[in-house]
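Can you keep this structure in mind? I'll have questions shortly.
Only one protein chain is missing from this complex, and each of the others stays in its spot.
All chains are identified by letter, namely A, B and C, in their written order; residue positions are counted from 1 within each chain.
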Amino acid sequence: MSGMLGTDFFLAWMTLAAGTVRLHRDRLTGLDAAIGDADHGANLDRGFTEVGKALTEWPPTSPAQVLVSAGTTLIRRVGGASGPLYGSFFRQLGKSLDVPATPAGFAAAFASGVLAVERLGKAAQGDKTMIDALAPAARALTQAVQEGADERKAFERAARAAEEGAKATIPLRARKGRASYLGERSIGHEDPGAASSALIVASLAEAAA
Amino acid sequence: MSGMLGTDFFLAWMTLAAGTVRLHRDRLTGLDAAIGDADHGANLDRGFTEVGKALTEWPPTSPAQVLVSAGTTLIRRVGGASGPLYGSFFRQLGKSLDVPATPAGFAAAFASGVLAVERLGKAAQGDKTMIDALAPAARALTQAVQEGADERKAFERAARAAEEGAKATIPLRARKGRASYLGERSIGHEDPGAASSALIVASLAEAAA
Amino acid sequence: MVGLVLVSHSAGLAAAAVELTRGIAGRETPVAAAGGDDDGGLGVSMDRIEAAVREVDQGDGVLLIPDLGSAVLTARLMEQPGRVVLADVPFVEGAIAAAVAAGGGAALAGVLSAAEEARTYRKL
Partner (left out) sequence: MVGLVLVSHSAGLAAAAVELTRGIAGRETPVAAAGGDDDGGLGVSMDRIEAAVREVDQGDGVLLIPDLGSAVLTARLMEQPGRVVLADVPFVEGAIAAAVAAGGGAALAGVLSAAEEARTYRKL
C-alpha cells in the first residue's frame, strides 16, 4: 500500500479538505463567533477554494509540490491567523516528505508540520488552539505506524485523535490567538481552529479510504 | 500703583499677548518646524484670537474672570500641547489671585500658575519646554517684588528672565513634548513654547508700561 | 459597563482603533473615538472628548486612553477622580485589553489595570 501516498493522493486530500471546509463553513464561523471574530469558516473556505484553483492552474508533479503550493496559497489567501499557521503546516509537511512517501515518512513529516505551527504560533497543547487537535493527531499517527498499521488505519486513528483533541478544547481557557483576550470567557466553547484541524485530518482519512 | 492690576490691566495683557503672538506667529511656527510639528504659532494665534472673542462676548468683571476665561478658551481652542499647558497656567493664575490684586499677590499667583504647568506636563526646568522661560520669570517676579520694585519694573525683570530662559533652551536636549522624540537632534534649537512664553511675559510688561 | 474613549491627534487613528477594538471585544462595549481638533484637522478637541465621554458613560466610569502629547495633557485635564480616569498605556493594545475587560464586566480599576497589563503582553 505504500505506493498510495503519491501526488494524486495529496491532490485528493486537498479536494476533500476543501469540500469538508465548505460543508462545515457555517459551523466553524459559528464557533469563531463565540470566542473570536466569526470569520474562521469563511477564511478557510476562501483559502481552500484558492488552493483548488492554484493546483488546477499549476498542476503539481510531486506530493511536496502539492503541499507546498497549498501551504503558500493558504498563507496568502486566508487572511486570518489560521492562514499563516495552516500554511506553515502544509509547507513544512511538504518539505519534510521523503520521495517516495512512506507511512513512516509521512508520520514524521506530519509531526514536523505540527512543530512548525507550534513554533510560529508559540502555542503548546492546552492553549486551546489548532495544536490541541494537530498534536494528538501527530502522536496517534506515529504510534499507529510504529504498530504497523496501514495508511488507512493510521489516518483513521489520527482523525479520531484530532476530533477528541478538538472536543477537549471546550473546557480550556484560551492562551493564544484572539480568544485569549476573552480570558475566562473563552471557557465552554470549542476552538474553531481545533475544529477545522479535526476536519482536515478527517479528510486525510477519507482520501485514504 | 497697586490699583493698576485691575480687570482692564488683564484685558490689556490678553490683547497685547494676542498681538505679539500674531506678530511672531511665523517665527514660532518656524521654531516648531525644527523640533516639532510646525504648528505652535498657528495654534497660539488661533487660541488668543478666540480668547479675544470670548472676552468680548462675555465681558469679565474681575481679573480672575479674565484669566480663567482666557485659560479655558486656550485649553479648548489651541489644539496642541501648549493649549492645556497655557490654559492651566492662566486658570491657576486667575484662581490664585487675591482681590484686590497686589504685586506680591500677583507674583505668588504667577508662581502657582507655573506650578500648575509643571504638574500637568510633568516637566521641570531644563527639560527644554515653556517651563524654562516661565520658571525664571516667576522667580524674577518674586524677587523684584520682595526688593520693593513696582509692577512695571517687576514685570520688566520677569520679561528679561523669560527671554534669557528661552534662549537658554537652545543647547538643551528636549525631555518633554514632541521634541523629546528627537533626542540629541533637538539640541541647537530654541524651544517654541519657551519662545512664546517669553513673548507672553513681555506683553505683561508692555501692559504695565 | 465601563466606557472607553480613545483620544488621538488623528481622527482617523482614533476611529480605526475604535473599530478594531469593537471587532475584538464585541460591539456591546461602549467605546468612542475623540480624534482631531474641532475642525477635524490634526489636534485634540476637548469638546470632542466631552461628547465621547457622554456617549460612553453608563454610570460605571470612563477610561480615557490617549495616544500622545496634547491628547495626554488634554485628557488629564478632564479626569474626575473615580469617574473619569486616564490610562497611560499603549494606545491600540491598551484599548483592546481595556475593552475586553470592560465587556467582561470589570469595574473601572479593573479595566485600568487590564489596560496597563497590555504593556507587558507579548505578541509572539
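Here, a residue touches a chain if its C-beta (ideal position, glycine included) is under 8 Å from a C-beta of that chain, and two chains touch if they have at least 3 such contacts.
Since the model is a prediction, treat every value here as computed from it, not as a measurement.
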TODO: For the chain that's not shown, point to the residue among C:P30, C:P66 or C:G103 touching it.
DONE: C:P66
Task: Identified contact with the non-displayed chain, of A:G52, A:P136, A:G177 or A:P192 - done: A:G177
Open item on the list: Under the stated touch rule, tell me which residues of subunit A contact the chain that is not displayed.
Closed with: 37, 39, 43, 75-77, 79-85, 87-88, 120-121, 177-178
Task: Where the missing chain touches subunit B, by residue - done: 37, 122, 178, 181-185
Task: Interface with the undisplayed chain - residues on subunit C - done: 8-10, 12-13, 15-17, 19-20, 23, 42, 66-68, 72, 76, 86, 88, 90-93, 96, 118-120, 122-124
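The working rule: only the chains that are shown with their structure count from here on.
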TODO: Can you check how far apart subunit A and subunit C are, centre to centre, with Cα atoms defining each centre and the answer in Å?
DONE: 38
TODO: Spell out, as numbers or ranges, the residues of subunit A touching 2 or more other chains.
DONE: none
